[in-house]
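Every protein chain of the complex appears in place save one, which is left out.
== chain A ==
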Amino acid sequence: MFQSTALLAVICIYITQSWSSAFQPSSRKQCLSRPGATKESQLRTLVQSVSRQSGDDSTSASSSADDGIAFSPGEATIRLGLSTGPTVWTEFGRIAQEFDPVNLGQGFPDWLPPKFAVDSLVEAVLDSAQSPHQYTRPAGHPNLVQQLARRYSIHMKRDIHPMDEIAVTVGASQALYLSLQTLIKPGDEVVLFEPFFDLYVNQVHLAGGTPVFVPLYFEPYDDQIEGEVSGGEWKLDRRELMKFVSPKTKAIILNSPHNPTGKVFTRSEMETIAESLDLAGPACVVLSDEVYKYIVHAPPKEQFTSDSPLCAGHTHFASLPGMWDRTITISSAGKTFSATGWQVGWCIGPRRLIGPIHQLLPYVQFCASTVIQEALARSLPRADEPYEGHSSYYEYLKDKYTKKRDLLVNALTNAGFAVPDYQRTPGGGFFIFARAGNAIVDLIPPKYLMAKNPAAPGGVARQDWALCQWMAEEIGLLCIPSSPFFSMVKAEEGASDSFIRVAFCKNDETIEAAAKALERLKTMEVGAGKSSNATIASTGDVK
């Protein structure tokens, strides 16, 4: 409910701010006078207005000449609601273009895939004997599912059937999308751990489901020192989880290593999630998004015999006792092979869960790109070979990210951000969820704080958003605010105010440039940014 209310509230703000043309005044009045109403017809009209208004593009918000016509949305668009409007991604994309800051925002590497992967694709393209240029099997290119079955049989310590227990999709995003499409019917609940990757929420909406947010709580190491904040850990509270799981719950989305916090769920937290399934019906499934599993840069101290020998520090949720039958394991090639644009992902699970996905695939796209699947099938065995002085490519990758993490940790700490102590707290993925110290918060010019912004959750720039916008526009470093990763309720409680997401999947030079930009914060005095046109001729020297 709070979501719909907030959604309508934002739409209202948006309309009052910027609506100017053919929108019917009666609906507008309705919206303004009854912000809590969620009648579908109203929503339809409102979505229509918002979708017309939004600059629907990360690179341009140009108004098109072709239209005097409103987009009349279908079911899917209505379910998405505000999601067709501007988002944190479109807004910070715009800022990046306009101010050209050092960009530690979006989560993709700015380097090439490993040579063997590029070679695999070039070789596949030129291999006219194999000719992987025409349609392939909708459920997955045979060469790729064979390779995946080989690896996952080792991960899961059971024989994975390549044809029945694997579905290949357009990236992990689609793996998740199709899993939800097959599992959820209108009204079903899907549990998300908060903060969450924002894509999940919209995919749940598209399937007609209701997201239910189970908060992870932040436990600081030590907040006793006056005027200072410390790093800490995000933890799952068993009681919170048990409170929200019910027979209405049809799926629980687990993401470990976790975006945006970098958290690695502990074994006992995973066991708690497994136990919570008892509160849900037998149909409830865990969707385990494990795209960062080869980037566990701070592995947990304790190792478990059931863990995969190929994936140190990572626990596949499906390998927990009894969980194979309750889990769809989701992963992709993008993060592992620094090739996010290849868009090959997969679902692994028992055939009763994978079968329905197979059934949808021919109608969603027929098949994922054959040539890319073939390239990945050729890359997988090569990744096991020694690579640049490491025993395998996976070892190299982890080492590479560990060094980059340390670079960024130093830069952030130096500037007054608190970050996790990775000697103490396990971590994975390529983001640091940094906590802004009071000294930094005091620097944010007031004009940024609580400024109206239709892309921001709730339509206003809370502290995290203001900090990121200010840094991107005036300090020359772009990070992503944390509030879009929280539900409106939690954001309004202030849970996200101090946190920003900083990516380290970037060249060392980029991270060093970021460090340089961050240096500025140390030398600034409170109020330095307050003069309203203090756009520091910014980024030339740091980029």
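FYI, a contact is a pair of C-beta atoms (placed from the backbone, for glycine too) under 8 Å apart; a residue touches a chain by one contact, two chains touch by 3 or more; residues count from 1.
Simple rule for what comes next: contacts and distances are computed from a predicted model.
Peer 1: Under which of the names "Septin", "ATP synthase F(0) complex subunit e, mitochondrial", "Guanine nucleotide-binding protein subunit gamma" or "Aminotransferase class I and II" is the non-displayed chain listed in UniProt?
Peer 2: In UniProt, the chain excluded from the picture bears the name "Aminotransferase class I and II".
Peer 1: Going by the contact rule already stated, which one of A:Ile184, A:Cys347 or A:Ile511 would touch the omitted chain in the full complex?
Peer 2: A:Ile184
Peer 1: Determine which one of A:Asn103, A:Thr370, A:Asn453 or A:Gln469 touches the chain that has been left out.
Peer 2: Only one of A:Asn103, A:Thr370, A:Asn453 or A:Gln469 touches the chain omitted from view, namely A:Thr370.
Peer 1: Out of A:Asn103, A:Asn143, A:Ser338 or A:Thr425, which is the one that touches the chain we can't see?
Peer 2: Among A:Asn103, A:Asn143, A:Ser338 or A:Thr425, only A:Ser338 touches the chain that is not shown.
Peer 1: Take the complete complex as the reference. Which residues in chain A touch the chain that isn't displayed?
Peer 2: Output for chain A: 51-52, 56-60, 62, 64-67, 69-78, 80, 83-84, 106, 108-110, 112-113, 118, 121-122, 125-126, 128, 131-136, 170-171, 173-174, 177, 181-186, 199, 202-203, 206-208, 282-283, 334, 338-343, 351-353, 355-356, 358-360, 362-372.
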